[in-house]
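The complex appears here without one of its protein chains, the remainder shown in place.
As written, the chains take the letters A and B, and residue 1 is the first residue of each chain.
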Amino acid sequence: MRRFLANEQFEINCSQAVVMRARRVRISKIEEMVMLASPPSAVDDTVRKPCRLSLSDRIETWLPKIILAPTFVVTLLFIYGFILWTGCLSFTTSRMLPNYEFAGLSQYHALFANERWWVALKNLALFGGLFIAGCLAIGLSLAILLDQKIRGEGFIRSVYLYPMALSFVVTGTAWKWMLNPGLGIEKLVRDFGFHNFTFDWLTNSELSIYTVVIAGVWQSSGFIMAMFLAGLRGVDDSIIKAAQVDGASLPVIYWRIIIPSLRPVFFSAFMILSHIAIKSFDLVMALTGGGPGFSSDTPATFMYTFSFTRNQIGMGAASAMMMLMIVAAVVVPFLYSELRSSRRG
Amino acid sequence: MADSSNTQTQGSSRFGRYLIYTLLGLVCLYYLMPLFIMLSTSLKTLDDIRTGSLVSLPAHVTFQPWLDAWSKACIGVRCEGMSVYFWNSFRFVVPAVLISTLAGAFNGYVLTLWRFRGSDIFFSALMIGCFIPFQVILLPMARTLGELGIFNTISGLIFVHVVYGVSFTTLFFRNYYVTIPDELVKAARIDGAGFLRIFWRIILPISTPIVVVSIIWQFTQIWNDFLFGVVFSSGDHQPVTVALNNLVNTSTGVIGYNVDMAAAIIAALPTLFIYIVAGKYFVRGLTAGSVKG
Partner (left out) sequence: MNCIQHKTKLAVAMALSLAVFSAQAAEVEVLHWWTSGGEAKSVGELKKLMQAKGDSWKDFAVSGGGGENAMTVLKARVVAGDAPTAAQIKGPSIQEWANEGVLANLSAVAKAGHWDAQLPPVVSSAMKYQGNYVAVPVNVHRVNWMWVNPAVFKKAGATVPKTWAEFPAAADKLQKAGFIPVAHGGQPWQDFTIFESVVLGVGGADFYKKSMVQLDQGALQSATMLKAFNTFRMVRKYVDKDFSGRDWNLATQMVIQGKAGMQFMGDWAKGEFAAAGKKPGADYLCVDAPGTKGDFTYNIDSFVMFKQKSAEATKGQDDLASAIMSPEFQEIFNLNKGSIPARLDVKMDKFDDCAKKSHTDFIASSKAGTLVPSIAHQMAVPAATTGAIQDVVTQFFNSEMTSAQAVVKLAAAARTK
């Protein structure tokens, strides 16, 4: 392989023009490196091998981009292309199958006049907020507790992690049984003798969305725990020892030093959790089916129902566009600040 | 960090330890309850379920539901249980996981150690892309697969899962490789190593933890997927989640909860197995990967 490349290098070197072009590319690459890395070493680089400019270098320069190209194309076509297509549909009269008859903003008008859509939006805010906060809080607490040199940590960790291995359909079905007042927890506690115990959130229009939070947190918090545990294991012990020498108590050390240093973990966890929250579909379908009535509908179930069952693809597309805008509003600023800070750091 | 407890008095520290163990134990119970109910239901007879309470132990333990679910239960007009579909899932899950992991590794490598102008923007775009609700892409993707001639095939399913999985694997690998000092790559370059050589010889050998994370994550996601499975496959290629759904859902028929629960556990066995066996590596991989954002 190496020899083959060298041969090619020799052949191409005969052509001045190519070398010149290669050099330009090389220089631009060096500029980039100067930007990214510390200046002295970059200078070293240019000094040490000034004349190895060739096709293989050119390929080298382009190879990263070539490697990235399939993902780029796929993302462009199958994510942004499809978003664009959905955007177009939201301005059409599409009903059972897509059509391209222009309808102006009427689908958006219909969407925002629909009471069910507002319920779905409210639920997304409630569910999203509580689910993300709950998972982060429980995940972090469990990770801190588990990081105290616990005997049997491996077993306990597996127990916390296993729900992530189950599909939301299974989770939803199991929780549906447990939360059912006549079958599950309420009955169990009453059988123990507490006859006034009531736990009927699943069947209460006002509270049903919170049962989705319970099941969702149950499923995902273990995974978040693992992420935080990993983060804690990566914290430098010497900083903590130094703080202890200064007389700081354990809670203070956690609050002031350790938790702030977990910022990147919060970032990854937030990305994963908000992703699950916004796409919350399987869980809602299996647990409450959007009910009672449509009190626990979320935008994802709303979109599915209207696009596929009710033959209102136009309105479904409009709701999908609104969902994407919500995502953009929440995620883009977060992503932006995170990327900037990680570049600085 | 746990050493800190030594600085406090012995008594309160012991009390603290008991408190921690109690808390952890209670939380364990909370996490295990649904699994317990599924297991105990799957071992009950139908009469037992009709008359007894949900949380009670089976009056007579029977393994018949498990046998039925595996090889006898009727799913559609085929009465061969879940076994066929179980193996179907492996046929597309394994290639899809491997391909998306490899692609994610390459992408992460480029996005951290071979950055170019616009690479951060590309990464952001990729991250936002993974928020697209999958319901949106069903129809256009069906059209695309139809045009490509791979609709309703195993290859089509692999294709879809790779396309929508690669943004996650890229995120994992990028976060992992960000911790590698630039100097390491630079030194290798000075020694004359190229893009691929650095990847194979230097980067990949130290990537084991994050490869494990990526494989676990992707395997779980793809194995548990229902939406793509149901839309982009049919008949003989249907994955196990679709078979499970077909088994447990009935519009106007009698529901056999014990068989359903057994089938649900069977469908979850591979992912459970992976989590239990590889859980240790999972945390280790995350440790290495997520410390720097």
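Just so we're on the same page, a residue touches a chain if its C-beta (ideal position, glycine included) is under 8 Å from a C-beta of that chain, and two chains touch if they have at least 3 such contacts.
Here the structure is a predicted model, which means the values were calculated and not measured.
Enquirer: Among A:F127, A:F228 or A:F294, choose the residue that contacts the chain missing from this document, as touch is defined above.
Expert: A:F294
Enquirer: Write down which of B:F92, B:Y109, B:F151 or B:F172 is the residue touching the left-out chain.
Expert: Within the whole complex, the residue contacting the unshown chain is B:F151.
Enquirer: Tell me where the left-out chain touches chain B, residue by residue.
Expert: Given the touch definition above, chain B has residues 50-51, 73-78, 138-139, 141-143, 145-146, 151-152, 230-232, 234-236, 242, 245-256 touching the missing chain.
Enquirer: For the chain that got dropped from the picture, name the residues of chain A it touches.
Expert: 95-98, 115-116, 176, 180-183, 200, 202-205, 208, 285, 288-295, 304-306, 308-312
FYI, only the chains that are shown with their structure count from here on.
Enquirer: Could you state the distance in Å from the CA-based centre of chain A to that of chain B?
Expert: Centre-to-centre distance between chain A and chain B: 14 Å.
Enquirer: Show me the residue ranges of chain A that touch chain B in the complex, using the header's touch definition.
Expert: Residue positions touching the partner: 5, 32-33, 36-37, 41, 44-45, 48-49, 56, 60, 63-65, 67-68, 70-72, 74-75, 78-83, 85-86, 98, 142, 145-150, 154, 156-171, 173-175, 177-178, 183-184, 187-188, 191, 218, 222, 226-227, 229-235, 237, 240, 244, 250, 253, 258, 263-265, 267-268, 271, 274-275, 278-279, 281-282, 299-300, 303-304, 307-308, 313, 317, 320, 323-324, 327-328, 331-332, 335-336, 338-339, 341-343, 345.
Enquirer: Quick check on the complex: what are the chain B residues that touch chain A?
Expert: Within the complex, chain B contacts chain A at residues 1-2, 4-5, 7, 17, 20-21, 23-24, 27-28, 30-35, 37-38, 53-55, 103, 106-107, 109-111, 114-117, 119-120, 122-137, 139-141, 144, 163-164, 166-167, 170-171, 175, 178, 182-183, 186, 189-190, 194-196, 220, 223-224, 226-227, 241, 244-245, 248, 260, 264, 267-268, 271-272, 274-276, 279-280, 282-293.
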